[in-house]
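Here is the structure we will look at.
Just one protein chain is left out here, and the rest sit where they should.
For reference, chains read A and B in written order, and residue numbers begin at 1 within each chain.
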Amino acid sequence: MSGLYLLNCWYLAAWAGELAPGAHLRRTLLDQPVLLMRSDAGKVAAIGDVCPHRFASLSEGKFESGIVECPYHGLRFDMDGRCVHNPHGDGKIPERARVRSYTVAERHGAIWFWPGDPDIANPSDIPNFSFLDGPSVGTGGYLLTKANYQLMCDNIMDLSHADFLHRTTLGTEGDIARASAKAQMEGDVVTIKWAFDGKGMVMNRLPDDPIDVHTEFEVTWHAPGAMILRSSSYPIGVEGEQGHIVGGHKRVSAHIMTPESEYRTHYFFNTTDAGRVERIGKVFELEDGAMLEEVQCNMRTEKFWDLAPLILSSDRGAVMARRALERRIRREQETIAPSNSIAAADHAE
Amino acid sequence: MSGLYLLNCWYLAAWAGELAPGAHLRRTLLDQPVLLMRSDAGKVAAIGDVCPHRFASLSEGKFESGIVECPYHGLRFDMDGRCVHNPHGDGKIPERARVRSYTVAERHGAIWFWPGDPDIANPSDIPNFSFLDGPSVGTGGYLLTKANYQLMCDNIMDLSHADFLHRTTLGTEGDIARASAKAQMEGDVVTIKWAFDGKGMVMNRLPDDPIDVHTEFEVTWHAPGAMILRSSSYPIGVEGEQGHIVGGHKRVSAHIMTPESEYRTHYFFNTTDAGRVERIGKVFELEDGAMLEEVQCNMRTEKFWDLAPLILSSDRGAVMARRALERRIRREQETIAPSNSIAAADHAE
Partner (left out) sequence: MSGLYLLNCWYLAAWAGELAPGAHLRRTLLDQPVLLMRSDAGKVAAIGDVCPHRFASLSEGKFESGIVECPYHGLRFDMDGRCVHNPHGDGKIPERARVRSYTVAERHGAIWFWPGDPDIANPSDIPNFSFLDGPSVGTGGYLLTKANYQLMCDNIMDLSHADFLHRTTLGTEGDIARASAKAQMEGDVVTIKWAFDGKGMVMNRLPDDPIDVHTEFEVTWHAPGAMILRSSSYPIGVEGEQGHIVGGHKRVSAHIMTPESEYRTHYFFNTTDAGRVERIGKVFELEDGAMLEEVQCNMRTEKFWDLAPLILSSDRGAVMARRALERRIRREQETIAPSNSIAAADHAE
């Protein structure tokens, strides 16, 4: 993993709904093939998805009663990665027959994955996405995009792009861009806010709608790429909570980026308004996804800062988040020496 | 660009007809994404096709009245690469908000591109392709081939290949190969000539045609890959200019190679005989193109000379052109240190 990723951190691995009881699923996270499993009783676990014997993908094997069988030579592993059956010769289980186990936690409708030191993994550090626990929340959306996950975060952290990239779908005729966004950092959490009056977002407007609205956006970023976007809009003059009821709206959405590899990102999104998830996904796929893949192509394999990007006022939040993440990765790299093995057993044992 | 390409030189970027008034077009030239634009009034310009802010492709944005708008965050640039509009916050235009501008010139039905030092770019150094200015000349042909541009030049500089690769389409039953070609260099311009009697080229012949013809070919090469091919053929015994009228013909064609990257070449071709362009393109695509892509595969990423090629008498012109180009690149590299940035703004400013 060579210093690219923050390891002691929670990453979203899958939406809870992607993994039914008794199901298993391969997902490559931070360059590592990971096998996600859910027992019949509902418990979730994750181990490396490469058999330590002959490097087959365990995900291609049977998973029954919490035991996965390697499809190539039949070694069986439990949900902690311990070998529980060796069908060969005298059946003795070699001490090294283990698959690396990863710390996971299920919270807010999602399965979270901790690639770093298990001893310091604390589920209470998972960012608060409790708004996804509500009854009106449906299954989250998922897209795999061929662009670096930090570019994907930058995209959400600078909503001004909606006025151009989403001109006909989500934009505001330049109001977001013109509004001077306020960004601030508390600890390692970055928040950026926009507030402006105008016609509001295209999608909320009726043709020739004469009413101007007050719109606010707030994005909160948690390392490495978990973002909460709050938006509200109400007719100007109608203030306070009541305004949100009479002719206004208030929405919260989750935008969470997990690196598959340096140039590919798992994008998980969801919102309190279940009916809108599919639409967000479509816009993202056709507009943001296409844009970010093009940007990644133009950047080739160069690092972001090495290309000396021009920084605008609208980049404040994105740059703060990048700096916060870089700081944490640097700090972490100074204290740990990550292992390299794909077989994922702890060979040092 | 790391010493691969000659920079202070005119390269064909596009046929004039590829860029209508008000149109813009992305083309990767010498590893650099370039945005070609033509104003409503017909003026042509070229700038880097990567926004210095977030590396979006400007070519994906709107181009109106000589202004291109970045499709991602709405920065606007004029045809010289100057930022003329920043829609963010207070709208102040940062000093570094510039895209690299490239020197271009329109001449002989083509748009020529100068990747090097603009101060020494002189359109009168564009090779004389004035035969393409005539009224009978149609739109030029274009093919993208997955082979190095010097291999593509070698192919035209050694027409003997027609007798084998184009046996059933353009060849002469071995007459070109047998004719000892005369190659010479004047300054950096290489000329190679063939003259022979025989049945002539397959495509000019009727079945069982009893008449033998005298055929001459002359290819003139200008760095880095602009070639003029003159061919004439007339019944033996009928000499001089008159011969070209009674039963003979005289043709001139352009074959111009511009590197997209080390292993991909833009091939531009045209001829004084508009009706023949499509046919030349077909033969090139099916025969030369397929051959050169196979040759490039066989060479992998090795350099031509490192593979110790066997040089035949027919290679004289091609080798002279290679040597002339290598000399110029070497000379140029000794005096300049090329920049590396894809954002293409001049960061040293």
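By our rule, a contact is a pair of C-beta atoms (placed from the backbone, for glycine too) under 8 Å apart; a residue touches a chain by one contact, two chains touch by 3 or more.
From a predicted model like this one, the values you see are computed outputs, not experimental measurements.
Have a look at B:18, B:49, B:106 or B:163 and name the one touching the chain we're not showing.
Only one of B:18, B:49, B:106 or B:163 touches the chain omitted from view, namely B:163.
Which residue, A:72, A:142 or A:304, contacts the hidden chain when the whole complex is considered?
For the chain that is not drawn, the touching residue is A:72.
Specify the residue from the set B:90, B:119 or B:302 that touches the hidden chain.
Of all options in B:90, B:119 or B:302, contact with the hidden chain holds for B:302.
To test your reading of the contact rule: which positions on subunit B touch the chain that is missing from view?
That gives, for subunit B, the contact residues 154, 158, 160-161, 163-165, 174, 177-178, 180-181, 291, 294-295, 298-300, 302, 307-314.
Touching the absent chain: which residues on subunit A qualify?
Output for subunit A: 33, 49-50, 52-57, 60, 69-75, 86-91, 94, 96-97, 341-343, 345, 347.
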